[in-house]
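Only one protein chain is missing from this complex, and each of the others stays in its spot.
Now for chain A:
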Amino acid sequence: MAADGTLVAGAPASAANGRANTMQRFARRRSTIAFLMALPLIALIGGLVVYPAGYAMWLSTLNRRMTANIGLGNFEILLDSDTFWMVIWQSCIFAVGAVIAKALIGFWLAHMLHHIPAKGQRKWRGMLLIPWVIPPALSTLGWWWMFDPSYSSINWILNIFAVPAVPWLGEPWWARFSVILVNVWYGSPFFMIMYLAALKSVPDQLYEAAAIDGATGWQGLRYVTLPMMQNIISITVLFSLIVTFANYDIVRVLTNGGPRDLTQVFASYAFQVGILSGNLPRGAAVSLFMFPVLAVFAFFILRGINRRNREQM
């Protein structure tokens, strides 16, 4: 860093002597102090993230009473059970369906927000971000009440348009749809905000140049906006895939896994097996099934962010 070297070199030798010593001592002490300052963080990550991760792997190889090591027995039992395969499918349907919908809605809304006069944007943005601000466990309670079989206020509205009542949480596919719907409602504002920030960073000159070359609005979107936002879009989508894939609270409050375990995702199933039924090792095994998928997503996010940093430099 510049602070040590350049300063000393520039100063007159006689005056520099005393200062050089302090500077050197500074530099020597610097990395020790830096390490000490980062120590609480290192302790936190080591003790409460890395250690539990290793512990989870060891835990998942034990039997139910945690008295004997059964190797990969828990994983074998899980892969043999039909319920667990339903969980895998439901997690994938849930994550992919919800993220695609969130990304599209978020992109659309960001565009619409970007097009209205700047004066009104703040107000609209403020209102549209509210679903993201309310803790999801609590807003899902509201949705649960709106889906209530006998008092559903959504069905009441559908009734006006002569649409028959929908069994929101009763039928498996409707329940799956409802869980995704609530997640989309909660998560779209996040995409909207991320895309809006990205849209604002696209220089206007690019659009002007495209307009002079005779580009239509669609072409502007295809050849200017999307390439410029590509990185943010992929980072946001991957990040949301991780969070959605590991989601727990919406499923827990809305369906609690029902009907017949058909809306269980990894997290809620791990909770049911591990904590509620008391089979901690197998619950840990269920959670660990998420790990490879999350690791792949995380790898690509990191690559995207590094690439973005290089572009900005």
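Going forward, contacts are C-beta pairs under 8 Å (C-beta built on N, C-alpha and C of every residue); 3 or more make two chains touch, one makes a residue touch a chain; residues count from 1.
Quick note on the criterion: contacts and distances are computed from a predicted model.
Trainee: As a check of understanding, state which of "CadC family transcriptional regulator", "histidine kinase", "Carbohydrate ABC transporter membrane protein 2, CUT1 family" or "Alkylhydroperoxidase/carboxymuconolactone decarboxylase family protein" is the UniProt name of the chain not shown.
Mentor: Hidden chain identified via UniProt as "Carbohydrate ABC transporter membrane protein 2, CUT1 family".
Trainee: Given the contact definition stated above, which residue among A:90, A:236 or A:255 touches the chain not shown here?
Mentor: Considering the complete complex, A:236 is the one touching the chain left out.
Trainee: Looking at the full complex, which residue from A:135, A:203 or A:227 touches the chain that isn't shown here?
Mentor: A:135
Trainee: Which one, A:49, A:118 or A:162, makes contact with the chain that was left out?
Mentor: Result: among the candidates, A:49 touches the missing chain.
Trainee: Provide the residue numbers of chain A that touch the chain removed from this figure.
Mentor: 1-3, 7, 26, 30-35, 37-38, 40-42, 44-45, 48-49, 51-53, 55-56, 59, 105, 108-109, 112-113, 115-116, 122, 124-131, 133-139, 141-143, 145-146, 148, 150-151, 153, 156-157, 185, 188-190, 193-194, 197-198, 201, 217, 232, 235-236, 239, 242-243, 245-249, 252-253, 266-267, 270-271, 274-275, 280, 283-284, 287-288, 290-291, 294, 297-298, 301-302, 305, 308-309
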